[in-house]
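Accompanying notes for the structure given below.
Every protein chain of the complex appears in place save one, which is left out.
On to subunit A.
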Amino acid sequence: MIEGYISTPIGDIKKIKTYLSKKDILQDIHTRIKIKRDDFRIETGVYAIGDPDKTSPVLITANYKLTFDKLRKELQNLNLWILVIDTKGINVWCAAGKGTFGTEEIINKVVQTKLVEIVAHKNLMLPQLGAPGVSAHTIKKYTGFKVIYGPVRAEDIPEFLATGYKATEEMRKVEFNLYDRLVLTPLELIISLRYFIMIPILLFILNLISGQDLGIEKVLNLTILESIPYLGAFIIGTLVVPLLLPIIPFRSFSLKGVVIGIIWSMVTAYIRNMLMLDFQWIILIANGLILTSIITVLSLNFTGSSTYTSFSGVMKETVWTYPFVILASLIGVMSMIVGKIGDRLL
């Protein structure tokens, strides 16, 4: 990551490469799939890009390495300073929302790094998505530095700088296209799978009790077959719903989940019927209720990673959704128990 040093009035500062190595790229992929993402950070402080001097711009960013990599790879052939602040290894926008990419931390770092001795100008360029955590006029008041909000996406920085800090409307807009949604999905799926494990276990117990005379192999096979729709529900809730988000009916994420949940329940019921597994309405309904609940909750959960949902909207959805989901799941589980081992109990 480091390609040398540049000497300044306050000491030597590390020069950073503007291209990512194979290791960088691999680590960035890892962080997207829950490998070593909880401490993926770099040291705070001032870094140099190219050969900056007293007149070069100062860009402020988070100490999450993914953020840092996404920023520096867009800065080829530029000469500037990067001030990395402590966001506890969290990206700019999330940290800003929590106040970690914030006014206080920026003021601290500007003072701590003696920035006034490195540059002669009084400008700090911040990513636009740092704004929710930063009060620009407060930074000016306490450091004398003027905050200029740069574009949302790092790729627009060269143009922004070239036109004298002018941002087009497009540069200031946040999108949520297919690719944006796609890169969020692996992590959501991997995190949710730990909850899936319960299902084959519960089904196995029920099948064991109801199929005592069938033999362990048949019970295992049945359990595996019956677990597949549930694995499907987790994959659908964390991959398919996010990918198809804009084309699923309703604005509410929970309702989108219900729509897909009902479709999936019908598909799996049809296949179950075709495979001539023992047909019981109560079990089909139980499956439908639980599968739909799973997909609904996973869909609602995606609001947390989405770029166009409001806090008030998510609250409203959540308050409405959870009572229904809890009720549906309880009825589903009880129906499943009755359906599978009811005759054993009575």
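In this section, a residue touches a chain if its C-beta (ideal position, glycine included) is under 8 Å from a C-beta of that chain, and two chains touch if they have at least 3 such contacts; residues count from 1.
Everything below uses one rule, namely that contacts and distances are computed from a predicted model.
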Subject >> Listed names "4Fe-4S dicluster domain-containing protein", "Aspartyl/glutamyl-tRNA(Asn/Gln) amidotransferase subunit C", "Monovalent cation/H+ antiporter subunit A" or "C-type cytochrome biogenesis protein CcsB", matching UniProt entry of the absent chain >> reply: "4Fe-4S dicluster domain-containing protein"
Original post:
For the full complex, which residue in A:49, A:129 or A:184 touches the chain that was left out?
Top reply: A:129
**OP:** Kindly note down the residues of subunit A that lie in touch with the hidden chain.
**Re:** 94, 96-99, 128-129, 131-137, 149, 152, 167, 169, 172-174, 176, 245-246, 251-252, 306-313, 315-317
